[in-house]
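Sharing a structure with you now.
Left out: one protein chain. Kept in place: all the others.
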Amino acid sequence: MRRSYVRALGTVALAATLVVAAGCQDTGGGDGGTASGDCGGKIAIFGAFTGDNAGLVIPSLNGAKLAVKQFNEANPNCKVTMQEFDTQGDPAVATPFANQIAGDNSFLGVIGGHFSGESDATMPIYQAAGLAMVSPSATRSDLTQKGNTSFYRVVGNDSTQAGAVASYLKAQNAQKVFMVDDASAYGAGITDELGKQLGPLVVNKDKIQERQAQFDATISKIKSAKADFVFYGGYTREAAPLVKQMRAAGVQAKFVGPDGLYDPAFPKGASGGAEGAIITCPCLPPDKAGGTFSADYQKEYGIAPGSYGAEGFDGAKVYLDAFKDGKKTRADILAYVKAYDKQGVSKYIKFDSKGDVDPSKVVIWAYQIKGEAIEPLQELKLS
Amino acid sequence: MHFDELIGHLGQHTVDGLSKGAIYALIALGYTLVYGVLRLINFAHSEVFMVGTFAVLILWNQLGVENNPPVGQAILFLVLGLIVAAVASGGTALALERVAYRPLRRKNAPPLIFLITAIGLSLVFVELFGQVLPKLLGGVLPDVFGRPRQIVGMPTIIEQKTLFTIGNTGITNIQLIVFVAAVAMMALLDWFINRTRYGRGVRAVAQNPETAALMGVNQERVIMLIFVLGGIMAGAAALLWSMRFGFTQNSIGFVLGLKAFTAAVLGGIGNLRGALLGGLFLGIVEVYGATLFASNWEDVIAFVVLIVVLMFRPTGLLGESLGRARA
Partner (left out) sequence: MINKIRSADQRRVTLLTGIGDRWRALTKWQQALGLAAFVAILYYLPLLGIPGLTWLRTDSIQGGNNWAGVLFVCAIYVLVAIGLNVVVGLAGLLDLGYIGFFAIGAYSVALFGSVNSPVVKWIQQEFNLPPTWAVTWAICLFIAIVLTMISGVLLGWPTLRLRGDYLAIVTLGFGEIIRIVARNATGLTNGPVGISAIPGPEGAPSPDNKVFGLIDAKPWYWLAITFVLIMVFLVRRLEHSRVGRAWLAVREDEDAAAVMGVYPFKFKLWAFAIGAALGGLSGFLFGSRNAFIDPTQFNANLSILFVAMVVVGGSGNMIGVSLGAVLLAYLPERFRDFADYRWLVFGLAMVLVMILRPQGLVPSRRRARELSDRAAEAEEVPARV
């Protein structure tokens, strides 16, 4: 009997400790307050840094890291730190990160999201916190059409790119365009935009599914449509086998795809099948990118900046410029981003009222696959 | 709905479906053999196939095979590919049985435990080939002389050509090879199970394990044999796949495995000839369906076929039982 009293007392004591602990503790997370010193601060970058699609996002992360590193070297008394948050591209993972970043007042700006889904999911949270978001690669058109006040992107949106593809196809005198997409938000989005702009030139279309590996039905449709161009909206994983099987089946139509294919794995995976394929990308050829970015990136990481490397750099640069100008609160930085007006390495950066890059400043390039290289072909006219 | 497209090129779609289904059928054999003898679904069999395709990929890259080699070399590469894929897949299947299934059988674990183990194994293999292998190798593997060789996509071994055309139906050399090779492999297996001493052992265990054991059949050896046989068939499928599609990924097994399983059930699981019939049937249904709707509904079509078959004829088209496959 006595023992059970001891136990009961113990339980009560534990409960009491808990209550006390709850009363007198820091709610944790972050150190609160703004950065010390006259200059500098902390920004966050989030995106799919691991997982299936990390390959598309890593260059952007590296670009941003490079920008921060260069800045800190050049400005020893203006320290900027950047914290990485790996969402694996999953909106459900990005949401608690957004809570974390928004709730931690030491974060003054956000680079991301890298995909449209995670951007869409977290936009209201950052907006409520008054944090600016600068996305290097979320291209879905409707992201900026929802009346948001804190989302900016240093990349052209899907409809701009689709317009450029349409004008390219028209200039190539395309008569029968067959459109295929992977039914993903990105692939279907850009393909639908293109369909609208091409109108009667679209002879037929098909949708495939992610991780599909055999494309007989699609290829047979392309054949019977006698298409002269095939546009594929989607990513490398499906595009490489598709184009390879198309060529093996004797389809001669030219293959055109958007920036989702701007990935060295595409020509590699198609092993020869992708020869001559055209890839459009709202990204500058590395040697055209401003300043020494391309060389610096090459030096730092040992490879050429891939997709969105320059955009990642620019995204970070926007904030770095803000810090340099002595901005120290979220509101100041948001206002600074909104009014940003400078030459970046990927393009001239100036945002319109909705947060898109001023359409006249967007540059879209066509690249062509030669062997295993993606070689710049020409700059495209926007619609 | 694209009825005109389907009717207009019915022959073409049928041919496409047959050559697609032939690969399903080869993989389905692995499920059928194991199920016929042990009454359990070897869910990890899809990864046995996946390992086979990677073996072919690495082999061809190590040999430095270029696109469209001369015929003599092409045949050599294919034969080497078959050997390597069969060894890799057969070895993987055997390893699965030794490392995972045998301890479970010792404990007389219920079937669901086997299934969960198999799912776990499948996940392990997918991740090993997706995450660990590329990181370990960095996309580079030393060749036989120790020189680093970049792992790239698969070369095209045989250039696709239309051999002959009947009406508006073209049949390509690759489709013909895939189909003939698959049927030949299956005939070989059928002969092995039905006409040889080892095959008789397999049938005996499938019909009645206790009696077979009393009659002096070594059950353990039979079980190893069926895993190896299933693995070899998956290896053959991996080679045909590599030749036809020229690419592989760590994730190709999952959906393909489910479809092969569907094919096995469709034909009557445990029944070798049923696997062939089920595979071909599923291939055709899928191509028809993808043509009628759009290709992104293809998997739904396969799964719906599976559910419908299991509901109305769970023993499949030809009925189950490896033991009575001859009847």
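Here the chain labels run A and B in written order, and each chain numbers its own residues starting at 1.
In this text, contacts are C-beta pairs under 8 Å (C-beta built on N, C-alpha and C of every residue); 3 or more make two chains touch, one makes a residue touch a chain.
These figures come from a predicted structure and were not determined experimentally.
For the chain not shown, which residue from A:Gly55, A:Pro91, A:Gly250 or A:Pro285 touches it across the whole complex?
Of the listed residues, the one touching the omitted chain is A:Pro91.
Out of B:Leu10, B:Ile58 or B:Ala109, point to the residue that touches the absent chain in the complete complex.
B:Ala109
Just one of A:Asn99, A:Asn204 or A:Gln368 touches the chain that is missing; which is it?
A:Asn99
Can you list where subunit B touches the absent chain?
Touch set of subunit B with respect to the missing chain: 40-41, 100, 103-113, 115-117, 119-124, 126-128, 131-132, 209-210, 213-214, 219-220, 254, 258, 261, 265, 294, 296-297, 299-300, 303-304, 306-307, 310-311, 314.
At which residues does subunit A meet the chain that is not included here?
Given the touch definition above, subunit A has residues 4, 7-8, 11-12, 14-15, 18-19, 21-22, 25-30, 50-51, 83-86, 88-93, 95-97, 99-100, 102-103, 117, 120-121, 124-125, 127-129, 140, 142, 146, 183-185, 188-189, 207, 209 touching the missing chain.
What we mean here is this: only the chains that are shown with their structure count from here on.
Averaged over CA atoms, how far is the centre of subunit A from the centre of subunit B? Could you give it in whole Å?
So the centre of subunit A lies 38 Å away from the centre of subunit B.
Please output the residues of subunit A touching subunit B within their complex, sorted ascending.
Subunit A reaches subunit B through residues 182-183, 206-209, 211-218, 220-221, 224, 237, 240-241, 244-245, 248-250, 268-273, 372.
Applying the document's contact rule, which stretches of subunit B touch subunit A when the two form their complex?
Counting only subunit B, the residues touching subunit A are 2, 5, 8-9, 12-13, 16-17, 20, 67, 152-156, 159-160, 162, 172, 174, 245-247, 249, 251-252, 254-256, 286-287, 290-291, 294-296, 298-299.
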